[in-house]
Every structure is written in C-alpha cells, then in structure tokens.
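One chain of protein is taken out of this complex; the other chains stay put.
Chain lettering (A, B and C) follows the sequence in which the chains are written, and residue indices restart at 1 in each chain.
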Amino acid sequence: MIDIKINDELSLNKENFMVIAGPCSVEDREQIVGVAKSLKKIGVNVLRGGAYKPRTCPDSFQGLGEEGLKLLVKAREETGMAIITEVMDTETLPLVEEYADIIQIGSRNSQNFSLLKAVSKYDKPIVLKRGFGNTIGELISATKYLSMNGNNKIILVERGIRTFETTTRFTLDVSAVPVLHEKTEYPVIIDPSHPAGVNRYVEPLAMAGTAAGSDGLMIEVHPEPENALSDSAQQLTIPQFQDLYKKVKMIAQINNKNVI
Amino acid sequence: MIDIKINDELSLNKENFMVIAGPCSVEDREQIVGVAKSLKKIGVNVLRGGAYKPRTCPDSFQGLGEEGLKLLVKAREETGMAIITEVMDTETLPLVEEYADIIQIGSRNSQNFSLLKAVSKYDKPIVLKRGFGNTIGELISATKYLSMNGNNKIILVERGIRTFETTTRFTLDVSAVPVLHEKTEYPVIIDPSHPAGVNRYVEPLAMAGTAAGSDGLMIEVHPEPENALSDSAQQLTIPQFQDLYKKVKMIAQINNKNVI
Amino acid sequence: MIDIKINDELSLNKENFMVIAGPCSVEDREQIVGVAKSLKKIGVNVLRGGAYKPRTCPDSFQGLGEEGLKLLVKAREETGMAIITEVMDTETLPLVEEYADIIQIGSRNSQNFSLLKAVSKYDKPIVLKRGFGNTIGELISATKYLSMNGNNKIILVERGIRTFETTTRFTLDVSAVPVLHEKTEYPVIIDPSHPAGVNRYVEPLAMAGTAAGSDGLMIEVHPEPENALSDSAQQLTIPQFQDLYKKVKMIAQINNKNVI
Partner (left out) sequence: MIDIKINDELSLNKENFMVIAGPCSVEDREQIVGVAKSLKKIGVNVLRGGAYKPRTCPDSFQGLGEEGLKLLVKAREETGMAIITEVMDTETLPLVEEYADIIQIGSRNSQNFSLLKAVSKYDKPIVLKRGFGNTIGELISATKYLSMNGNNKIILVERGIRTFETTTRFTLDVSAVPVLHEKTEYPVIIDPSHPAGVNRYVEPLAMAGTAAGSDGLMIEVHPEPENALSDSAQQLTIPQFQDLYKKVKMIAQINNKNVI
C-alpha cells in the first residue's frame, strides 16, 4: 500500500487508520467550527463538510458554494484539522483545490471522466467514492484516469451499492475492502453513513467495515441532526460518534492499525 | 405526451416513432457520411455518432472531439438528417450545442447535476439516458434539473440497468416504458445496443422495446462493425439494421405509431 | 427447438406460440369453469390455475388443494382445454401429475433439487419458471435435473428477476428469450403478470416478450380481479385479456409464429 501524505502531521499508510468526520453540508460558521472543535477533541484530524452538494432534486439544498469552502478554512484555522470537500465540476475545481486538503469525488461522479481528467492535473490527495452502480473493476479503471498525470495519492471509498434490499438505503459491500487491497495499492475507507440511511445502522456498518480491514472511515456527524439541511436521518450526534469512535479504535488495533 | 420539434421536418409526439441510428463513434469522413447515406436511404432521419466518448478506461479511444462534430455536420449537409451527439462536460457543451440538433446526456452523466444545470440553459432538444444504476424515480428527478429554465424538450432513454445477470451487458428494463409514460409527459425511447452487448441480441431487444410502447429507438449501426474503434461487438451492419427496421415498422403500427 | 406434445390437438414447437391463461388461484367451480369458457371462446387452449399456492406469508390463502385440482378437471371437461397447475412438493406430486396436463414448477422452487428430481421421473410436459434470484445459467442447470431420466418436454418461463427497481414487482428480463434460445433447445415463454405487479403494465410486458421472440405467454386472468383471493392487483379482466390477445397475435405473426 502506498503512503499518502495529507499534511505535515498526517499520513495514511498501511499502519494507520484515518477517521474523517463532519456534517453532510457546511451550513454556517457556528455549525462547522463547533462540530470541528468537538471532533478534534475526540481525536479526529480530518473534517468533512459539503460546500457543493449533488442532490437528486433541484429544489433540495444545493450547498453554500465558495462561502462553504471559506467556512471550512475557518474550522481548519481554529482546530488544525485537515479538510476534505466534494468537487462537482471542472468550473469549481480550482476553488475547491485551493481551499481543501483532500479533494473528494462523489459516487454520482465516479465515472464523470471529464472531471476525473481535470482532477488528475493537480497534485492533491483525492478521495474517490465508488459509484453505487459501479463494479469494483470500474472503480479501479476510474483510478487510471486520476493517476494518468502521475498523481497516485488516491483513497478509495466503499459507500454502498444498489441492490434489491430496501431496508437500508444502499447495501454496504464490505468485501470491497479485501478485493481492492488485493487489486490496487490504494487505501480503502468505508462510508457507513450513506448505506445506513438512518443513524442507528451507522455504528454496526462502521464497525463491520473497520473489522474487514479498511484503512479508515468517513462518517457524517452533525451537532443537531434533526435540524440538518441535508441527510438529516443518517447523521450521528456528537455523543453517538464518540461511543463509536472508542469501539472502532479497539477493532482497528486488532488489525494492527493506529487510528489517526 | 408533449410534442418535440427536432427540425423543420421532424417532430416527436405521441403519434410518431423516431428511429435514431449511427455508429458508436465518428471515426472519419468516409465512415460517417457513408453510413448516414445508407441509413437515410432505409428511412432513418436522425443520425447518431459520438465525438466525445465516455470510456471506462483512459487508454480506450476517446473520440475525435470537435473534428468529430464537424464530420457529423458534413453528414447532415449531405443527407438532411438531424444529428445527435453526446456532451460530456460543460467545457465542450457550447461546441456540441452549436453543431448538434439534439444534445445527448449519457448514462454515466445521468446524475452529473452540474452538467444537467448547464444544459438546461439552452433550448435544444435533449436526450437523457437513464443511469444504469438509477431508479426510474431518479431519472425523473434528473429531468427536473433539465427543465428548470423552461426547456421541456426532453426525450428519455431506457438503455439497460445493472443486475446480477451477466449473459447480457445490462438488463433492458422494458417496463420503464409504461412506467415513464404514466409518470411523465416525455417521450421514451429504447437503446437496445448497450444492454445487448453483442449484435445478435439487438434485434429482439429492439422489437421488445418497440412492442412495449416506446416512442423510438436509438441503435448503433456501423458499416464494418468488426473494425469499429469502440463497441465493436454490439453494432449492427447495414443489412442487419435494414431487416430490423422493417419489423420495427410493423410493430410500431400495431401501437398506432408512424415511424419517422 | 424440440417439439412438445401437450395433448392430441396441441403441440408447442418453433412454429407455434402457446397462450396459457387463467386465474392465479382456483377459487370455486363457477369461477374456474366460467373463466375457462370465456378464455376458450377467445381462442386460448391452455388453462392455468393454482391449487397449491406458494405464499410468502402463512396467513395468506394457500389454495384449495386436491379440491382445486378436481375443479380444474371440470373446466377441462367442459372446454377441452389442457390444464396446467403448480406442484409445490413431492407429497402432492402424484396427485398433480394425475390431474394436470402440464406440471408447473414455480419460481421459488426453481432450485428445489429434490422436487426437480422427483418430477423428472414422470413423462409429462413441465413448465419450469426461472427463480427470481437465479441466473440464466442456473435455470439451464435446473433443466438438467428435470431431464436426467430422459424427459425433455421442458418449457422455460421468464417471469422477472429481482433488481433495485421498485416501480414494478420484478424486472422482466426480455433478453432471457434470445439467450435461452441460443443455449437450449427448450421453448421459452413469458409470464408478464408477476413482473408487472399491477394489471396496467401486463399488456406492454406481454407484447415486449412476444416481440422478443418468445414461444408463448402465461397470463393471469380473473373474472373479477378485485375479488380475487390472491394476486388481486395484477390479474387482467376478460375484456383486457381479449384486447391484448389480438395484439399479441399480430406480433407473433411478425415472428412467423402461429398462436395456439
């Protein structure tokens, strides 16, 4: 497995397990800085938060845009956390790249080849989510677009696939972890929030993904999930996350991984 | 069902059945003009051909780009056919819009919301393919992005979904035709080439889609499929297409539709 | 394709297209004899009706059992139609075999290998439905159990598979028709009722399956669907079926098939 330097203090490699947490969307200064401080205190070093949101319907909240990016930077300044946020198109890519420490490509853009090519021109760490309709083979092919200009700082995310089962929003494919480890040199992290769909299933999925040998987690946490502007049902509260974090640490240790 | 004017001679509405045919990729002048003339002679009035190609791997043929668009225009000049081609990103959208009569959004971009928003600003007919991992509900939500600025000239395409069955490339969901007709006012056409994956299954799928009540077909036809630069296995030869066209006309008539 | 003799007047082979129709469950004498007479008048020669019903829940109507078989025989006596009914286990197999002209194995028993072996010992025509979670390869393997003692009078049924799409009950895989024709010598018929789930989608699916080259249809028809004891939503009325029958005849003719 390759070694990916996130910032001066943080590297993701086969000995580490990286926890990324934060709200689905950046909503305002108080929300993002507040949640960042709480998470940092628990031990989290990478903050997620969406500024540009890919929403199924055009009348859903579309994110704060550049204002959201600036609020993420505030949170970084106040906590020292690295920040990761999603890029949705080539127009806003230069902005996202300027502000973020890690560029995220979402599930619905996993085969947006024009975007992959554009991102490949930068030298930032990239988080690439598996498209929920994509095979593992297609995910690996997508990494070839990202690395075509020499950047191999790619982190893969399993976030659930489309199946016939409807009691969860998507079906988390935990076997993607060992399969991807066998077929690529990139770290593989688990997003338990999107397959769960509701917050009471997030913990078991997070623990399952960790035990399967993943190299990290990306979890949605919100100070007040019931008032969130997006993905309200599936975000964890701070105390829920704190409980989970403890258990995940113990499981990561069994896999000889150091939580960062 | 709404009435969509394609050009001065061609309209798609509930009384018509529109056949779109042509090669997967525009390869050179001889190929595209040649196939256009053959198709026009059979009765086809809309020519398809890819100039920008969304390919799973970066080392596959990526299309001729603007040169491809210009060759499509040559074919239009020589035959009078309308031309449709796929747009992959907002950068090349103005070019595609300038040259094409119908703008196509491919399956992998079906939830590329930035692209959908950008396309919504033009007033051209749009062909929107269903993402192979998307529900019918998500396809309908995507049309809301396209129509947000008032353009409702949207044609939907069922092109096969991802299932566990592997003897075909995708599983054509023919029930999407009656379901979409019930839930939207947009015409629904069938692409039998991509689910088939091999050319011997294209005819039965094309006939099935027509019989299910679709408003048209979009089929890959190549003068020499074995030498095609992309999708070699699934393109029909001119004689295969001619046979199919006759049968499709008969079935469309049973559904009281006039092939255009 | 093999030639399967159903009774003295009826054979299914590559020149014919066999329509099977009747209620989901046999409910009483008036219902089954009445619907049989109506169907016979329209031109149908094979009557379906369930006496033993595989129901997801134990508190749903489980069928009339032997009484149902006897009522099917009454309908045969009064109309001359061949009768087909489902067998659910080896205990009732001798009874079903005694009364029925065609033995049906349902989707949920498609890989019930003990039942397949038991049925293989008889010499009756068999209708084998594809399990909704089974690949085409597994369906073909199941036929090897049925034919292990020399009976090759096997008719395959595509009745929809499980996919992520939920606007229909199952997704009809029309491509199973050409694929099975290529890989086996058995006739392939379509059941449009179970994938549709609601009666307004039955006609388009029936037409699609016919146009795809199937060798027949098996459709649920009930004199009063709203009062049916099972599958109430998806059964056609007699007039709905009559309309459909006319169109199906026209499509079968395009495929050079004679409706029997």
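Rule of thumb we're sticking to: a contact is a pair of C-beta atoms (placed from the backbone, for glycine too) under 8 Å apart; a residue touches a chain by one contact, two chains touch by 3 or more.
The structure displayed is predicted, hence computed values, not measured ones.
Participant: Would you indicate which residue among B:31, B:45, B:62 or B:163 is in contact with the undisplayed chain?
Facilitator: B:163
Participant: Considering the entire assembly, which residues of subunit A contact the chain that has been omitted?
Facilitator: Against the left-out chain, subunit A lists 133, 135-137, 161-168, 171-179, 182, 195-196, 200-201, 204-205, 207-213, 247, 250-251, 254.
Participant: Kindly note down the residues of subunit B that lie in touch with the hidden chain.
Facilitator: Interface residues of subunit B facing the absent chain: 162-164, 166.
Participant: Over the whole complex, note the residues of subunit C touching the chain we left out.
Facilitator: 54-59, 88-91, 108-109, 111-115, 117, 131-134, 138, 141, 144-145, 148, 162
Here is the rule we use: only the chains that are shown with their structure count from here on.
Participant: Could you grab the centroid distance between subunit A and subunit B? Build each centroid from C-alpha atoms only and quote it in angstrom.
Facilitator: Centre separation, subunit A to subunit B: 35 Å.
Participant: How many angstrom lie between the CA centroids of subunit A and subunit C, rounded to a whole number?
Facilitator: 49
Participant: Two or more other chains touching the same residue: where does that happen in subunit B?
Facilitator: Those would be 133, 162.
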